[in-house]
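Missing here is one protein chain; the remaining ones are kept as they sit in the complex.
Labels A, B and C are assigned to the chains in the order they are written; within every chain, residues are numbered from 1.
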Amino acid sequence: VTTAPDVIDLNADLGESFGAWRLGDDDALLDIVTSANIACGFHAGDPLTLRRTCAGAIARGVSIGAQVSYRDLAGFGRREMSVPPEELTAEVLYQIAALDGIARTEGGRVRYVKPHGALYNRCVRDPVQAAAVADAVRAYDPRLPLLALPGGAAVQAGQDAGLTVVAEAFADRAYRADGTLVPRGQPGAVISDPGRAAARAASMVTSHALESEDGRQVPVQFRSLCVHGDTVGAVTLARAVREALERAGVRVASFA
Amino acid sequence: VTTAPDVIDLNADLGESFGAWRLGDDDALLDIVTSANIACGFHAGDPLTLRRTCAGAIARGVSIGAQVSYRDLAGFGRREMSVPPEELTAEVLYQIAALDGIARTEGGRVRYVKPHGALYNRCVRDPVQAAAVADAVRAYDPRLPLLALPGGAAVQAGQDAGLTVVAEAFADRAYRADGTLVPRGQPGAVISDPGRAAARAASMVTSHALESEDGRQVPVQFRSLCVHGDTVGAVTLARAVREALERAGVRVASFA
Amino acid sequence: VTTAPDVIDLNADLGESFGAWRLGDDDALLDIVTSANIACGFHAGDPLTLRRTCAGAIARGVSIGAQVSYRDLAGFGRREMSVPPEELTAEVLYQIAALDGIARTEGGRVRYVKPHGALYNRCVRDPVQAAAVADAVRAYDPRLPLLALPGGAAVQAGQDAGLTVVAEAFADRAYRADGTLVPRGQPGAVISDPGRAAARAASMVTSHALESEDGRQVPVQFRSLCVHGDTVGAVTLARAVREALERAGVRVASFA
Partner (left out) sequence: VTTAPDVIDLNADLGESFGAWRLGDDDALLDIVTSANIACGFHAGDPLTLRRTCAGAIARGVSIGAQVSYRDLAGFGRREMSVPPEELTAEVLYQIAALDGIARTEGGRVRYVKPHGALYNRCVRDPVQAAAVADAVRAYDPRLPLLALPGGAAVQAGQDAGLTVVAEAFADRAYRADGTLVPRGQPGAVISDPGRAAARAASMVTSHALESEDGRQVPVQFRSLCVHGDTVGAVTLARAVREALERAGVRVASFA
């Protein structure tokens, strides 16, 4: 797990529009984050959106990550699926390849991989699916880092596959005392107040610890901080987080 | 347009299964053809099928082509769609990239691009969609040849985009006197008798002409011959075609 | 074609969200319109959205129409498709049935059918697809009216199938002198100024004529007026149209 005390990456989910449906303010977020987790078409992201989002990221020097997902447009990739590992590896591979090829036509490359939504959460606790995802990354390019929640099965699977695993924390999600996320849908799971998320982010990065929902300080090493792009006021919150980090003397820079 | 009198490529559509649905005998066809037009997931081809079909092609030295399509699983890509050109370019690009990335994990590469079904037919007569497809190929890799019906808009669009255009003829489809295909669904459009298709193929390749449905000899230059993988008895027909070509002294080899 | 001089229906497209993607302000529009063209899942509308939109329409006494479409989520049903008629009939039937069954669980029924987007436009000029749609309506329930653009193939096909055809005009779309719509994407095709659309609507309804883009008055009979739900400021525009109609002494009421 790669960590660094005084420099932090800021990542957000982008490219999550689909056809006529718009989601998030990609242009505004690209001015704030240092890494863009770009959807790959399985939970969101039509090809033209991917291409434009890649172009926007490259123009601003933002690193492109493949935000791979279950094949679930109707559920936005938030519904856990029991996909057999060989199928899952192929599905993840397909997504990385599609986004990377599009990024290359715009002069960039996919620089890392981050599972989305239910796949991300499943990979925290399911070694089989985590290994299937890691296998896809290794097969495509073993130098691509895997962005993962510290302490979960994805970290182990990534390391077993010989990948660089980059740990991340969440500026706008509540944590349980064991370092796992409070599931979406539970009260307090998502922190939508920009000031609170910003103060929390600065504290997490400088103290190398996160505060759990019951008020405990949980030591944690992470190299990237995630802000969500699809919450109400996402841009305001992301900007507040970045400004708070910079005020606290933290350097905001991509890990890739 | 690249042509050659004494050597011919044999191409077929492969990788067209989807999940539980099987279509065609890919393994048998890979022993016969020299170029595999592999589906890319938009009209057929789940990612695991793509990966296995790529592996099978590479193991046999068969060239891999990206068989790009409209996004139409329910219609198997056979329903023409009015996709705006910028969208179509991005959709084609996504498909080429996905297949190429998968091919690379198996030790190969996409070597050419061939539009599928309704997109193929539309590109024969619609310069706008043909240019959109050619733009995707050029953006991805301008050295990739485009496989196309001689005389159509796709040839012109490919040449305008600076691509190598490889002309193809069909062993098992009837032609009209103007060199266009008799549309599927019309009587006699598909030639399913292996002996007749084989004799026709050998004649076309050695005489550099095709016989139209009204019995005229139409001179034509082509470097590849297509046999369909999804007709009844596809394998038998393809084998008969290859054997007839070899008996006629034609060398069967990929153009890529 | 059913017409009436002093009473007008106001219809809008609703239920066009899909999973995580929200589109339009259905609740606000349901307070304004008298007929809701509810998406059926093929271009938009996940089942839960359909159920909630039906419940909202029924609670307000708004008539429910099945807004049937090509199967094209990625293109929002705006990409014309060459669907064979027997397939198209089955696809339209499937959509009407799904929505009607959901409406019935909420205490209502589908009261009419209106094709969406590219299917609507195709049915103005393609008698084969128009007949395929009309066949689906007749097969499902021949008493269901078909909402259609006056003068097009859909009107003829509906009448040939023994259906009641209800003519509609558009408050927020520009017309050509022949009574057809200026295609979306052309300058001036969509009227987004609420005041202009409202004045235009009141004039159209009371004068039984529409003004074409070149300023001619084109006499036209229609029983329903469409306002779009997905344009910027859709609610404001729809409210302005309704108020202008009522100020002009027109009674706003469903035809169903």
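Everything that follows uses one rule, which is that a residue touches a chain if its C-beta (ideal position, glycine included) is under 8 Å from a C-beta of that chain, and two chains touch if they have at least 3 such contacts.
All of these numbers come straight from a predicted model, not from anything done at the bench.
Enquirer: Considering the whole complex, which of C:Asp13, C:Asp72 or C:Glu91 touches the chain not shown?
Expert: C:Glu91
Enquirer: Looking at C:Pro47, C:Gly162, C:Gly195 or C:Gly249, which makes contact with the chain not pictured?
Expert: Answer from the full complex: C:Pro47 touches the omitted chain.
Enquirer: For the chain that's not shown, point to the residue among B:Phe76, B:Tyr94, B:Phe170 or B:Phe255 touching it.
Expert: B:Phe76
Enquirer: For chain B, which residues reach the chain that was dropped from this view?
Expert: Residues 17-23, 44, 46, 73-76, 78, 230 of chain B touch the chain that is not shown.
Enquirer: Given the full complex, what residues of chain C touch the hidden partner chain?
Expert: Contact residues on chain C toward the absent chain are 41, 46-48, 50-51, 86-87, 90-91, 93-102, 104-105, 139-140.
Enquirer: Residues on chain A that touch the omitted chain in the whole complex?
Expert: 71-72, 74-75, 79-84, 87, 118
Here, only the chains that are shown with their structure count from here on.
Enquirer: From the mean C-alpha coordinate of chain A to that of chain C, what's the distance rounded to whole Å?
Expert: That gives a centre separation of 41 Å.
Enquirer: Where in chain B do residues touch at least two different other chains?
Expert: Residues 87 of chain B each touch two or more of the other chains.
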